[in-house]
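Complex shown without one protein chain; remaining protein chains in place.
Right, chain A next:
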Amino acid sequence: MSRIQRRAVLAAAAGAATFGAAPARRARAQANTIKIGVMNDQSGPYRDIGGPNGVILAQIAAQEFGNNRGFNVEVVSADHQNRPDVGANIARQWYDQGVDMILDVPTSSVGLAVNSVAREKNKVYINVGAATADLTGPQCSPNTAHWVYDTYMLAKSTGGAMVRAGGDSWFFITADYAFGHALERDTSTFVRSNGGRVMGSVRYPFPATSDFSAFLVQAQASRAKVIGFANAGADTINCIKQAAEFGITRRGTKLAALLMFIADVHALGLESAQGLVMTESFYWDLDDRTRAFSRRVQPRLNNRAMPNMVTAGNYSGTLHYLKAVADMGVAASKASGIETMNRMKRLPVEDEAFGRGTLREDGRMLIPSYLFEVKTPAESRGPWDYLKLLQTTPADEAWRPLSEGNCPLIRS
């Protein structure tokens, strides 16, 4: 192959990596229309967590809220490809073109990037999909609400339960970006404050890693009792699969999947996932209310997936935002994101998916968190019947106390 041809090949290969950035759908401002932009991963590893179904649930909320309250609601969507630069660009473009509220934004690095754009433009930002507790901590903003979960709540519930069950020495396998770091940090804090020890950790490149055996072997060599996976999605699935392959659980080491969604259990299969503990703030089969909600929306979702914590959060966040807009008027809400957010904090949160909640001063939504154990194949009655409730942490205990968050908005 001649030199010039090879150069073309390499250039094209490099181009391929940056290719595929779909332009955000155009959104033009209209005086009497509230525009909601759902931004999430539509094509990568976190697609099943929010993705198209997250958009559909925001649309369902908008439809149920109705257009007969003096204004129209329109939902647009975009794919941020898990890249902070892409996410920040879409956010800037959307807000400039009349989008009033941006919703979802999983992947903590992107979630934090959009956070600063929303503040700069004085618009509303409801983060549902990202995990980092920094959104209501050092990086908190008067324009931002963090809706259904965060790294602190996961660490307290899953991490706390593991330590209480005797898992007092930990080794972390951590995705090397904002989310993994925050989850490792918050869990380590819990482990140490409960008298446990952290034996070590490895940080692996995200999202380019699919073989975790090297890290699992290192974790095992540390002789820690618990291996904590500070990652999500396909990475967690690969970790659990490969841990089973290397006989790690059979030798008594416990696995802590610090962030796991029901879609991940579905992907692993109960055979491999049984016995794992995980924390969520929503499960479709929690009570009559969540069952009614889930059965109602499920037929409209892709692949007939059950709503999960994040997609249901998109529903809940949209509904609460629209209530605040209706309460204060479209013009006033379009004029100031901070004022809209303040109104959202004053109104009680209530919907079918999550029941009652309150939106705290720092933007943290307060709802109970639930610790689940994955059922055995024998216990499950069919698809999506995967979890049994172990423990409920009430809303006032589940989240990081206001005083510990270092949020600049809070005067202590």
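In the analysis below, a residue touches a chain if its C-beta (ideal position, glycine included) is under 8 Å from a C-beta of that chain, and two chains touch if they have at least 3 such contacts; residues count from 1.
Everything that follows uses one rule, which is that contacts and distances are computed from a predicted model.
From the set "Oxalate:formate antiporter", "Gluconate 2-dehydrogenase gamma chain", "Branched-chain amino acid ABC transporter permease" or "biotin carboxylase", the protein name that UniProt assigns to the chain left out of the figure is "Branched-chain amino acid ABC transporter permease".
Screening A:H80, A:R185, A:H266 or A:R343 for touch with the missing chain picks out A:H266.
For the chain missing from the display, the contacting residue among A:Q218, A:S380 or A:N406 is A:Q218, taking the whole complex into account. Residues 1, 3, 5-6, 8-10, 12-13, 16-17, 19-20, 41, 43-49, 51, 176, 202-205, 207-211, 213-215, 217-218, 220-221, 233-234, 237-238, 241-242, 245-247, 251, 263-264, 266-269, 271-272, 302-303, 305 are the ones on chain A that touch the missing chain.
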